[in-house]
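The block underneath contains the structure these notes are about, expressed in structure tokens.
Only a single protein chain was left out; the remaining protein chains are all shown in position.
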Amino acid sequence: MSFPTRRKILKSLLLGGSAMAAPSAVFGALYGRGEGMPWEPMKGQPPYYGTQEDNFFTAEERATTAVICARLIPSDEDGPGATEADVISFLDRQMAGFYGRGQHWYMEGPFAEGTATQGYQSEHPPAQLYRYALAELDNYCRDRHDAAFAGLSEAQQDEILKGMDEEEITFEGVSAKAFFDLILKNTIEGYFADPIYGGNRDMVAWQYVRFPGTRYDYRDFVKHNGARIDLPPVSLMGRPGWNSLE
Amino acid sequence: MTNHLPKVDVVLVGFGWTGAIYAEKLTAAGMEVLALERGPWRDTPKDFATTFAQDELRYYWRHGMFQETSQSTVTFRNNGAQTALPMRHWGSFLPGNGVGGSGVHWNGQTYRFLPSDFVAKSHNAERYGPLPEDMTIQDYGVTYEELEPHFDYFEKICGICGTAGNLRGDIQKGGNPFEGPRSDEYPNPPMEMTFSQDRFEAAAREMGLNPFPVPSANMSRAYVNPLGLQLAPCTYCGFCEKYGCGNYAKSSPQTTIIPVLMQRPNFTLRTDSEVLSVEKSADGTRATGVTYVDTSGERFFQPAEVVVLCAYPLENTRLMLLSEIGTPYDPQTGEGVVGKNYCYQVMSGATVFFDEEYTNGFVGAGALGMAVDEYNGDNFDHSGLGFIGGGYIACYTTNARPIESHPVPDGVPGWGSEWKQSVRANFLKTTTVGVHGASMAHRSNYLDLDPTYTDRHGRPLLRMTYDFTLNDRRLTAHITPVAEEIARGMGGREVNVAERKGSYDSMPYQTTHNTGGTIMGNDPQTSVCNRYCQSWDLHNLFVAGAGLFPQNAGYNPTGTVAALAYWTVAAIIDQYMADPGSLVQA
């Protein structure tokens, strides 16, 4: 007995083959015609984290951004903050990728300020908004305190961030509030996202709030009746307990 | 240049729930059916397997399976005096994309609208007298009784888990006593409830209400549907809405219909193919087919005997406007129909914070909840209240995905140490009692084509003009306190109420229940489609989806969307095919 070679493009008929070959002029993929659901071994769309090595920020921007993140989610006696979670690495990769480029967003003009209910209306995609806003933030700080943002005391930093949040501080070219809202959102993302994206390093944030991560079966715990459930968190790439060699 | 393709019997524009429903029934009846889907192919093992489906950043915050606004978005304004601006990224609602559409990443809360919801205008006018002039609601033209067999069938296709409340007129203990009469039980028992639902149920009973398990498309046990397709038991992983289900435990087009369809030789699906317009015959009485563009940018004309719009309501409306089918709605004169009666959902709630007990929100599922229906539809006397309609009040435990769900009590700042510590202290100790409020149509809420912004093909974007109405505000002000009272009875430390105040904000996520625009009814002067969801203008054009709703009820729409699709497809097969033409004489 012998087996068919699989080196060729898979088409598997009754076995629920892959997409039918499309007529030459048609680019949309064609399915159906009795061919079943496409399926192939080894194929899937595992998470995209290809921007792992990329970065967007200059050294100075990176330093300032890290300081902002550390004020938004501070490290304290209660537990880890944005610094321990390495949120800055998350942000750097995000800004270097499709998100930072606003690639999936509608970024056609004309651009107008918009009302509070109309959402993000900056002409700049996220990464550029960071760049311009960080520059304006440092200008603002130098004008008033003779130091860039990173050189100020934590109390001063908090005060400035509060001013941006509450729209008491405005920038010239970009919206300080839009930037503040964005960096707060992105910092929370980096703190709590799966560690494959660079933040939440070693799942510190998940451990801190006791989120068990990417587990996919809690049937044994449905009847918890209000009791605490202790399960170590698991990331998409596992947890330390998976390794017998260490 | 446009390439002409060979004619098919039926072309479906969009391949989510309604596309799959139409395709299954029409191919079973022997027709040659082609579905055109703008997005890509999607299926469980490849696109949302258990190995990576539970990725909050990718699927929710980076919109892994939603329509990309760079392809097409809507412009938005609260009222006609403002300039609409594009939603540059999604916020308040999340239209799906790709095979299965939003049916891949829904929660699975599968209600039937109340019998009175289908006759909202005549019913309320009869009971409470004339309605405000600006409230442009109307009857569906089809009744609950007519749709009942189709609700029943869809529930069996999905294996909905629940407890019947009204079985052929007999009120059943433990179910929703207000629901319309059901011809059969739910195919599966309700899900196993957790701590929060137990507390909600006790508190609601204490108030004399009748809590019932939310009808769920997350499986309470292994199930095989009438098409022979297998649904596995839900594992309460807490990744339903905005995510695909990795272990076949949530009903979706992929799990309940598509595998059967894909084995039929008379069904074809073309993905990555975006329909640009519906083409009309020279005399303007028939649709001749659709023009679509594939990823290479090449255009194709696909002729068909019958065209069905199965895209999301916003896109169906836009396609009709772009194709110049029917008269566009004009809010000044109140005339015209396409784009009329855009409605949404009025959501509010009360969050309970516990001190001792853990709610463990990560042990959750999209439709894991208990609800009460005393304040929905016309289940209570609205005399003197100044509004009609209502909403269900429910306690769901859907997730503890931390980027999305980290509530802190009122008064805690939005960032900094105090915020962080409060997030931790409350993370596994909260639950919410929500109000799922109806949205009544208003003359000034509508959809039309934007005069400024265009999509990547140069076609105008859809413009949404929408704000909450006086009816909405009175409705939510009346019912939210009931939710609060239930919440206060659940034994927590404190309760924070999130009322629905101010203007509609397009950014914070509320719900993907956008309705209207291609509404159905009994009069071509006030509706786009007749009672069979057939265009009044082109008899071989049918429309599916929540765009048909003349106004939105206080429930999640999918059950009713599906029932309308099955109702229409039965009319096409039983009546239209034998004698093509308008099924209702105007």
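Letters A and B name the chains as they come in the text, with residue numbers starting at 1 for each one.
As a convention for this text, a residue touches a chain if its C-beta (ideal position, glycine included) is under 8 Å from a C-beta of that chain, and two chains touch if they have at least 3 such contacts.
Here is the rule we use: contacts and distances are computed from a predicted model.
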Among "RNA polymerase subunit sigma-24", "Cytochrome c, mono-and diheme variants", "Urea ABC transporter substrate-binding protein" or "NADH-quinone oxidoreductase subunit F", the omitted chain is listed in UniProt as "Cytochrome c, mono-and diheme variants"
Touch criterion as defined above, residue of A:184, A:205 or A:236 at the omitted chain: A:236
Out of B:115, B:259 or B:550, only one touches the absent chain, namely B:259
Of the residues B:230, B:277, B:327 or B:522, I need the one that contacts the missing chain. B:230
Could you list which residues of chain A touch the chain missing from the display? 1-17, 20-21, 36-37, 39-44, 46, 215-217, 219-220, 234, 236-239, 241-245
For chain B, residues touching the missing partner are 44-45, 49-52, 222, 224, 227-230, 232-233, 235, 237, 246-248, 259-260, 263
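Basically, only the chains that are shown with their structure count from here on.
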Taking each chain's centre as the mean position of its Cα atoms, how many Å separate chain A from chain B? 28
Can you name the residues of chain A that touch chain B in the complex? 16, 19, 25-39, 43-48, 71-74, 76, 78-79, 81, 99, 102-108, 110, 112, 114-121, 158, 161, 165, 184, 188-189, 192-194, 197, 205-206, 208-219, 221-229, 236
Which bits of chain B are touching chain A when the two form their complex? 3, 36, 40-41, 43, 45-47, 49-58, 61-63, 68-70, 73, 76-78, 82-83, 85-89, 91, 192-195, 198, 233, 235-239, 246-247, 258-259, 261-265, 267-273, 292, 294-296, 298, 300, 354, 356-360, 362-363, 400, 402-403, 406, 414-417, 420-421, 423-424, 427-428, 452-454, 503-507
